[in-house]
Structures are given as structure tokens and as C-alpha cells.
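Please read through the structure below; I'll follow up with questions.
In this view, the complex is presented without one of its protein chains, the others remaining in place.
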Amino acid sequence: MNGTVIATAGLRKAYGAVRAVDGIDLDVRAGDVYGFLGANGSGKTTTVRMLLGLVLPTSGTVEVLGRPIPKAGREVLPRVGALIEGPAAYPHLSASANLSLMDAAGPGGARRGRRQRIAEVLDQVGLGGVGKRQVRGFSLGMRQRLGLAGALLRRPDLLILDEPTNGLDPQGIHEIRTLLLDLNRTGTTVFLSSHLLAEIEQLATRVGVLDRGRMVLQDDLATLTAPTGATVVRTPDPARAVRELGDRVLSADGERLVVRGSEPAEVNAVLVGAGVPVSGLALDRPTLEDVVLAAAAGSGDRVPVGTTVSGAAA
Amino acid sequence: MLRRRWRWAVVALGLAVLVSLPALVEALPAADRDVSAGELRERVLASDDVAFSGYAISTGGLTLPVSDALTGVADLLSDQTSLRAWYRGADDWRVDVVTATGETGTHRDATGTWTWDYADQAASRGTLPPLALPTAPDLLPSALGRRLLSEATDDELSRIAPARVAGVDAPGLRYTPADTAASVSAVDVWVDPGTGLPLRVVVRGGDTTTPALDTRFLDLSLATPDASTTDFRPPPGADIRSDQDLTDVDLGRQERADLPATLADLGRRGFDGVPEQIGVYGSGITVLAVSALPGRAAAALRDQLAATPGAVTDDLGVRIAAGPLALMVAGTSTRDGGTGTYLLAGTVTLDALATAARQIQEAAS
């Protein structure tokens, strides 16, 4: 797999006067774990639905796996596994019956070997023991796992997952994270939409940030969190350290100093040479949170008096 | 968005075509034939050996105030009646009155009729009385058209615009009765140009726009129907009765009266086997029937008529008009010192009815 897996150009969706998605140019490449970040109501879900042909764009184009959506949906979507805004299943049917029906409902799910695939995928998401049980009795976490199983059933080239760890306990989250990373290692591109920074930071190789329908940031995570050329020093005696380093100190916050200079060893030598105790030393990197907060204006569901709502319908 | 509009447009267009199609077909002009009114009437009168089968619908626009004794007739003239007909000849036919969940079929053979009533699970045998109240088979356009035109004269006839009836472009004929007593203003008949079979008959009375009666074929086939279709054998388990005819009714033979030879300028017609107390006058579409009536029956009917809106009550009796149909109870019972009571009914004006009542009284006293 090479090249671009998801590409949108000028993607726009308006509901009346409200612009839910306002000119997005997504660029997801093969092998990425793409973190699609955005506050609630920023247009994430509408974008995901447009990628899958559920919502039709007002203007702009969508290409998935190199083919236009929704036009070539029949050709492309069988190679895409999706979890859209929470799982859904027929409650009166068993987990495996649900998977079997979904598999038979579209192209690319051969009847031969279906039972085998279902058993495998249920094992993979940790539902191997309850495949014959009615979904009616499932917990939220079990339903989430079943939804994930549905997305994985046809060994897709691309996974589009909207909030995949919703309703899972910490062990569950860790399990799913490991599963996704394993899949990515074997060549699956993962498009992960979430409002949880930590989750994206732990998984993603590329990040796109959506704010009120607009893409404010899209880059490799490594680039975004690249060293700033400064060194972070921790010392129990910041006053002396500031004196020694002079105008190299960019900021001081309690025992934490940010010092110009991309060589921590050099900074260390200066301080130790002057007899200033050093308790910690590291390259200065911005956290994803810093990057996102700097790029995005604020929470999408916070509506102060006097502001007009745009992008509320996502 | 464009695609959405385009798809809705396709649906709207399809709907418009489907909805307007029947109206468009209806609006297509019917072709006319170059045939004179007199000639057309001749063809109609000669059409009683034309075999056919078909489905007809008759819509009556008359509300008769009589309910008990004459419900059958009242229904025929006020309601919509669906008729299925198979006709092999004048004495071999079948007419079914079709209702949603049942039917009443009349089967004519050489010696009489069988009437099958599904609702009663009864078959009744009728002989052929010289005079009978109208029944559903009489409303079939073919039968009604022939009957109404049978006594029309050429100067009462004119041609009108053709119409499409049961898929046939049928030339039209109008019969405007010349009798001053006539209450029917016109009878329009559309005729199958090939066979002379009347396909639609519209009876118009007075000045109202709704016809008093409109009967027409919706489907017509000129193939001769199977004999087995018109034939009737009472099914096992059915109730078998014999029809009452009009002459069996007790008409008050004690009140013998001599009816005059003309009433309201309408001449009396003779029928074999009809009791003296019943007189039929007039011709064509202008007909007056007079019957002596027992005093008690007369009193009940008089009350009923008097209670009808628009009834005229004077010393001659009570009379009402329902479209072109007029009805009157006249005279005084002999028991009350009068000259006897009479029922007058027909397609004449109320004035003609009054004149006739006076003439009967004068003749009796």
C-alpha cells in the first residue's frame, strides 16, 4: 500500500445556514494511524459520515482508497471497516448472527468461510465466549467490541473508527489499542476520530485537528511534538540557576526552567560547574495538548452569550 | 442537491403522467358518423337481436318519497347500480345487479325469468306480466334506449355531438318529446354505429343540470355469450319462490271505476291481461299510469306524500314531483262519499297530473 488513502478537497457540508463542515482537505496516507481530533460539535462525525457516503457533501470531493465517494462506494466500502458514532446491532439476534447478516448485506463478504471469519474476529475482540448470546444482554463495552468486530470482519485495508474506546474500561482500552497497533503494523491504515487527546497521542502517527468545521492543523505527530530547541531543567535552586544562565532562561515556573540550547548535556555542564544542583534534564517538546489548544479556539459546546452558533449540527 | 432535485422531478413527472392519462384519454374527441337522426333510431330499434356482453353502470338522480312498497324502484332511480349483462337474444339473456359482496341475477328464458338473490339464497320464477314495475334489467342502456326511442317520431329527434362510450366512438341522438304534458325535457342516446346498440342513455328532466338517469356501458363485447352463462338452474338448497307481479296486488276491486279514454290529452293504451282498474296513457317517454287504490292504502300513501317537501295539496289530492317523475294520490274514498281513490304516476308535469285527476273525477261522477 502506497500513497493517499483518504483525500478530501474543499469538503463542505451546510445544513441551511449552519456550516457543519467548512472546506476540509484531509490527507491520510497508507500506513498512517491518523488521529482526527476535534471538540464535540466540531464536525468530526459529519466528516466521517461523508467519508462513508452516508452524508452527501454540499460541495467538495471525497476520495477513499483512490476512488470517489459516494460514486464508487460499492467498490471501495467493502475494503473499509467502520465504527460510526457507537455500535448498533439487532438485539434479538446473537452476536454471530448479527455479524453474519451484516456480512451478507453487501459485496465482498464471501459466504464460504464466513463462519470461520466470524469466529476469528470475535476471538480477536474478546467476545469468543458469547458469540451465541443475544445482543440484548450485552453491556456497553461488549457492544463496542461487537461493533469493532463488525469493522474488522473483512480484514479491511482502512479502518474508520469514531470514538472506538467509548464505554470500555481501562483494560479494554489498552486491549483495543494493542489490537489497533497490531493491525496497523500488518498494513491497515487506521483513521481514528476522537476528542480524547491522550488516546490520539498514544496511537496516532499523523494528526488532524478540526475546529468548528475547519481544519486548523494537519501534520505528523512527530513534527508537531518535535523539540523546540530548548532544554527543560529541574532544579531545587532555581534562583541560582537563573543567575548562572542569565538571558538563556526563557521561562521559569517554580523548579522548572526552560533554557535556550538544544544540548541538555551542555546546560547540565554549565549548571553543575557552577554548583547548582540539577534534579531533571530533558529536551523541551510541546505536548499535543499544547499544540491543539494553541490551534483551536475553544470547546465547541461552550456557547457564551452573544456568539452565533456555527457548526453546531455535527 | 442537484441530484436530489432531479430525482424528485422524475417522480413528479411520472406521477403527473399517470394521473393525467385517464383525463387525456377521456378528452380525446370522438369521431362522428354521417347518419341522420331517423336512420340512427331505425338502427337502434333493429338492434334487439344483437348479441353482446358487458358491464354497465346506471346512476339515478331521483329521490322518490316512497319507501316501503317500492323500495326496489326507488333504489334503482336514486342510486348507482352496477350491471353485468349477457345478451343472446330478446328471450335469452341475463342481467346481474352486482354489489360488493353479493348479486341479484335475472335470467330470461323463453317462458319467463329466474331471479337469483344471493343475499336471500333464493331463486324466484317469474312469468312475463303485461305490465311491471321497472327492474334493474330495464336500466341497461340497450334495453332502455330501445324502449324510450320506440315511440319517438322523426320530428322529435335530432343529432347531437358524438361521445366515446365503452371505447366506441358513438354518434349521439336527442329525443325531445313534443307532448305538452311531458316532464322529460330530453333523452340523449349514444349508439354503437356498427350494430345500433344504444351504449349510453341520459334522461334529462325539467331544467336541472343533473340528469334524472344516466346509464352507460363501461365495457362491451359484441361476441355472443355462452348459452351456459345465461342459463339458470336453481342451486341445491336454495329457497324457490314465485314472483309476485303487479296484477296480483289487491288493487281494491270493490272500487270499480271506468277510466276515461284520454287523460290530459294522452290516449289510453291497451294491454292484455291488465285489470280494468289500471290504465296506462301516453306514448314514448311521456307516460301516465293510473290505478284505483284501496282507501286505507291511499290514506297512508297520501300522508307520506304530503310530508314530502314540495308536495302540492289541494282538493284534488296530493301530488309531488321528483325530477321528471310525478306522483299523485287523488280522489276521495267511496266510504267517505267520494268517487274512489286513485294513484297517478308518470313522466308528466304536475299540471297534467292535476288535469288528469279532475278528468277521472268527472268521469266517475
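Every chain is named by a letter (A and B) in the order it is written, and numbering of its residues begins at 1.
What we mean here is this: a contact is a pair of C-beta atoms (placed from the backbone, for glycine too) under 8 Å apart; a residue touches a chain by one contact, two chains touch by 3 or more.
We take it that contacts and distances are computed from a predicted model.
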{"item": "Which of \"ABC-2 type transport system permease protein\", \"NADH-quinone oxidoreductase subunit N\", \"Tryptophan synthase beta chain\" or \"Response regulator\" matches, in UniProt, the chain that is not displayed", "value": "\"ABC-2 type transport system permease protein\""}
{"item": "Among the chains presented, those that the missing one touches", "value": "A, B"}
{"item": "Among A:V5, A:V55 or A:I173, residue touching the chain not depicted", "value": "A:V55"}
{"item": "Contact partner of the left-out chain, one of B:A238, B:A289 or B:A306", "value": "B:A238"}
{"item": "Positions on chain A contacted by the hidden chain, ascending", "value": "49, 52-56, 73-74, 77-78, 80, 82, 84-93, 97, 101-102, 104-107, 150"}
{"item": "Those residues of chain B which, in the complete complex, touch the missing chain", "value": "3-4, 7-8, 10-11, 14-15, 18, 55, 80, 84, 96, 98-103, 105, 116, 118-121, 123, 218-219, 229, 232, 234-238"}
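The criterion applied here is as follows: only the chains that are shown with their structure count from here on.
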{"item": "Length of the line joining the C-alpha centres of chain A and chain B, rounded to whole Å", "value": "85"}
